[in-house]
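Quick notes on the structure that follows.
The complex appears here minus one protein chain, its other protein chains still in place.
Labels run A and B following the written order; every chain starts at residue 1.
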Amino acid sequence: MDAGMDRSRTKLHLDPRTKLFMVFVVSVIVLMTATTPLTWALRIGITFVPLALLVAEGRVVSALRFGVLYAVALVLLRFFISAESTGLLMSLLIGYCAIVAQFMPVIIMAWYLIRTTQIGEFMSAMQKMHVPDGISISLAVVMRFFPTFKEEYAAIRDAMRMRGIMLGGGSIVKMVEYRMVPLLFSCVNIGDELSAAAITRGLGANVKRTSVIELKLTVTDKLLMLCFACLAALFVAAKYWKAL
Amino acid sequence: MNNKLKAKDFITIGLFTALLFVVEFACGMLGFIHPYIVASYVILIPLVGSIPMMLFYSKIDKFGMLTIMSVLMAIIMFVTGMGWLGAPLIIIAGLVADLIAKSGGYKSVKKTVLSHGVFCLWICANYFPVIVTADSYRQDLLDGGYSAEYCDNLFRAINSKTIAVLLILCFIFGIIGAYLGKAVVKKHFEKAGIV
Partner (left out) sequence: MIRIQNVTFQYKGSEQGGVRDISLSVHEGETILLCGSSGSGKTTVMRLINGLIPHYYKGELSGSVMVDGMDIGNTELYDLAGIVGTVFQNPRSQFFSVDTDGEIVFGPENIGLQPEEIRRRKDLVTEEMALSSLLNRSLFELSGGEKQRIACASVAALLPKNVLLDEPSSNLDWKAIGNLRRVIQRWKEQGKTILISEHRLWYVQDLVDRVLFIRNGQIEQEWSGTAFRAMDGAALQRMELRASTVEQNFSLTQHENRETNPTAGEICFKDFYFNYEKKQRLFHRKNTQNDPDGHLTLRVPDFCLRRGCVTGLIGSNGAGKTTLLRCICGLEKGCGGRIELNGQRYIGKKKLSLCYLVMQDVNHQLFTDSVEGEVLLSMDRQDSKAVSEILASLNLADYAGTHPMALSGGQKQRVAIASAMAAKAELLLFDEPTSGLDYVHMCSVAKLLRNLAEAGKTILVSTHDPELLSLCADDILHIEGGQITEHYDLNKDTIGKLGAFFTEQIG
């Protein structure tokens, strides 16, 4: 999740619950295959939405990277790989493109959710959805540790480079050991200090946690959710009615 | 002994869930090279992930910690776009693993190893989206006139027949991993006095 994102920069400000709903809808859609032009159009359309949202939030480079990958996979699948393709390389390529084409929409949507939601907002959303405090806290800790892992691992990797043990002296077991063990020592330590500091500031109190961020579903939120729900309904209808 | 989960426990659960997720992500990077390598998740993740997991097990002293961890994994799976189909598998595996660990008083080596084996079944939830699509896709393609070989190529390693194999592999490597992880924990964390 992003921290300290400049709110004035984003024109579009969606409630995290809306984004979760969108991920939900898209994850349902990607489970169903698209075989007719209509379903394909819907599917590609639904991929465009997160791409457009990413652009709206200023993340043009990510949007481009995803867009290009998706387009390439689609094009390869549609035009260059025929039903008669044989051989190991071909089958590897087919497998890869198929999975990319199938799941890219939800990956992009999830990326959008993660990159544009502040942790505080996310916690607040979970409170509104009546998720128990304990689980919210654990999730917050999960997200809090990701940047920490990055920092700690970077330092450990530097130390490994300095001592020439990046490849563990040729042993894969040692490669894993040299990375994992110092990381665990470090993080467990941080975890202990973190706990003490958090508990002395009232974490774990008998009252329900509140949030300074007050979320409200705006018109944009509701419209977007409605839109997605309709798209999903349309997709299901298009898929199963044609079959009848 | 107070059996209610406290703030410190939730923080511990959060930390180790994050670690497990990082292991999954790192192993998953290999999957980007090719989806078929995805089948290797069942070997890599239980083995590598066993190190943080065994350390986690040494800190578990109440019921619910493993279950909550599995709930978190299910939520993370959903949020990262892997869907929610796997959620029942993950949470049930977590619950059963928790019960097994509890029956050993959280100290029994055999029960811990068994518990880890069961817990590792969560890894197969990664495959669920592909499996669901695989079968329906295969059917659609056959209906559309594509050759059977094409379909085979498409979803060779992952279909509803192989999922049983994958589950068993998860379990077995979970057991092996638990022994390996325990050895590492003993070598380092017990020796250093942290455990």
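Note that in this section contacts are C-beta pairs under 8 Å (C-beta built on N, C-alpha and C of every residue); 3 or more make two chains touch, one makes a residue touch a chain.
Worth saying up front: this structure is predicted, and the values here are computed from it rather than measured.
From the options A:Leu42, A:Leu139 or A:Val181, the residue with contact to the chain not on display is A:Val181. Among the residues A:Ala71, A:Met90, A:Ile119 or A:Ile135, only A:Ile119 touches the chain that is left out of the figure.
Only one of A:Leu12, A:Ala205 or A:Ala233 touches the absent chain when the whole complex is considered: A:Ala205. Counting the whole complex, the residues of chain B in touch with the unshown chain are 8, 187-188, 191-194.
Although one chain is not displayed, its contacts with chain A can still be listed: residues 1, 3-7, 61, 64-65, 118-120, 140-141, 143-144, 147, 151-152, 155-156, 158-165, 177-178, 181-182, 185-186, 189-190, 193-214.
The working rule: only the chains that are shown with their structure count from here on.
Mean C-alpha positions place chain A and chain B at a centre distance of 19 Å. On chain B, the positions that touch chain A within their shared complex are 5-8, 10-15, 17-19, 21-22, 34-36, 48, 51-52, 55, 68, 71-72, 75-76, 78-85, 129-130, 132-133, 136-137, 140, 144-147, 149-150, 153-156, 184, 188-189, 192, 194. By the touch criterion stated above, chain A contacts chain B in their complex at residues 20, 23-24, 26-27, 30-33, 35, 83-86, 90-92, 94-96, 98-99, 102-103, 106-107, 109-111, 113-114, 134-135, 137-146, 149, 176-177, 180-181, 184-185, 187-188, 191, 194-195, 198-199, 203-204.
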